[in-house]
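For this depiction, one protein chain was excluded, whereas all remaining protein chains were kept in their positions.
Let's look at subunit A:
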Amino acid sequence: MMRKLMMAAAMLATTALTAHADDVKEVQMLHWWTSGGEAAALNVLKQDLATEGYTWKDVPVAGGGGDAAMTALKAMVAAGNPPTASQMLGYTVLDYAEAGKMGDLTETAVAEGWDKAVPAALQKFAVYDGKWVAAPVNVHSVNWLWINKAVMDKIGGTEPKTFDDFIALLDKAKAAGVTPLALGGQNWQEATMFDSVVLSTGGPEFYKKAFNDLDEDALKSDTMKKSFDNLAKLKTYVDPNFSGRDWNLATAMVINGDALVQVMGDWAKGEFVAAKKVPGTDFLCYRFPGTDGSVIYNSDMFGMFDVPDDRKAAQIALAKATLSKSFQSAFNVVKGSVPARTDVPDTDFDACGKKGIADLKAANEGGTLFGSFAQGYGAPPAVANAYKDVVSKFVHGQITSSDQAVDELVKAIDDAK
């Protein structure tokens, strides 16, 4: 009995040793894509890696949102035990890179031609100090209108081309007794909508100056005041019970025909698709009026950490698979976003997806691809949250006029810098 035990122990020890000598054939991934559609999209990546002989291990995170995941990540990295990669957003990647925690994918990136295929605006967040530190997975854009077609037909509406058209359309819906605008009264949703309002009111140049460069003159200009006035106008078309509502419940209002339109990023399409709705026949996707030709984006990235040498092969395999054209297409068809490289064929995408891909390409070439301030792609989190505070306080009435809102915006951003 004793000898058997000892032999078993010895065998265990040798296997442990040999396993250590070889490369680790495992990808450890921290992410919060757990809902049905997202999990299905990620499965594509798991299968791609499995064919190359790499196993997949999810790093468990308690709770559903990204906040819990980021706290877990902070702890893992601080303890010197980072995952192979983690789902990350915008400035978070740069924060970790600045702290010297990220790996270096430049070799792979050059070999795979990422620098040509990935839009320059995205590279700002995936490349730090000349080194590729993250692999962008997708591009979401936030300046979309999602419209229930049945309601649209009932009130005889057409695609709004300008902000005034949009107001006229909302008036029609109001007259027909439908809630015109579905909004969830949480600060990020209000600020996400305001991103589009500013782009529509001030145009691409102004948006970039104010919300990407944080130019003080632009932030306190009359155009910004007008943007706040326009936001106040939109607020009058929201149902009284909007405060605190989750975004997907607001989307559900449009899906069910209780509301005409929602201003939301293209992740809303996932909700429509999950409800078995077809673009063009059940719902319509338009660019936010007055923003056609520009794209306000945010992007999910896989941040690649500085892992021990025996885990690097798996990391490179993951990075390659993530930016392969086949995965980019398959994943984004399911997720509702568009590929993070502009050379992926759009054959498998639906009408809204095709439009999204074409818009992204045009915006990239025309220099009108801008980071979403509300989604943390315009400025670091402290500033972005200060911005969300101001917009939310304006929507809910703590800030009473657009003059005051502009003053507060300048002050809050200055304070948080």
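Structural remarks
In this text, contacts are C-beta pairs under 8 Å (C-beta built on N, C-alpha and C of every residue); 3 or more make two chains touch, one makes a residue touch a chain; residues count from 1.
Just so we're on the same page, contacts and distances are computed from a predicted model.
The chain absent from the displayed complex carries the UniProt protein name "Glucose/mannose transport system permease protein", chosen from "histidine kinase", "Formate hydrogenlyase, membrane subunit B", "Small RNA 2'-O-methyltransferase" or "Glucose/mannose transport system permease protein". Considering the whole complex, the residue from A:T71, A:T236, A:N256 or A:S326 that touches the absent chain is A:T71.
Think of the hidden chain as still there; on subunit A it touches residues 67, 70-71, 74, 78, 95, 99, 185-187, 240-244, 380-382, 385-386, 389, 392-393, 395-400, 404, 408, 415-416.
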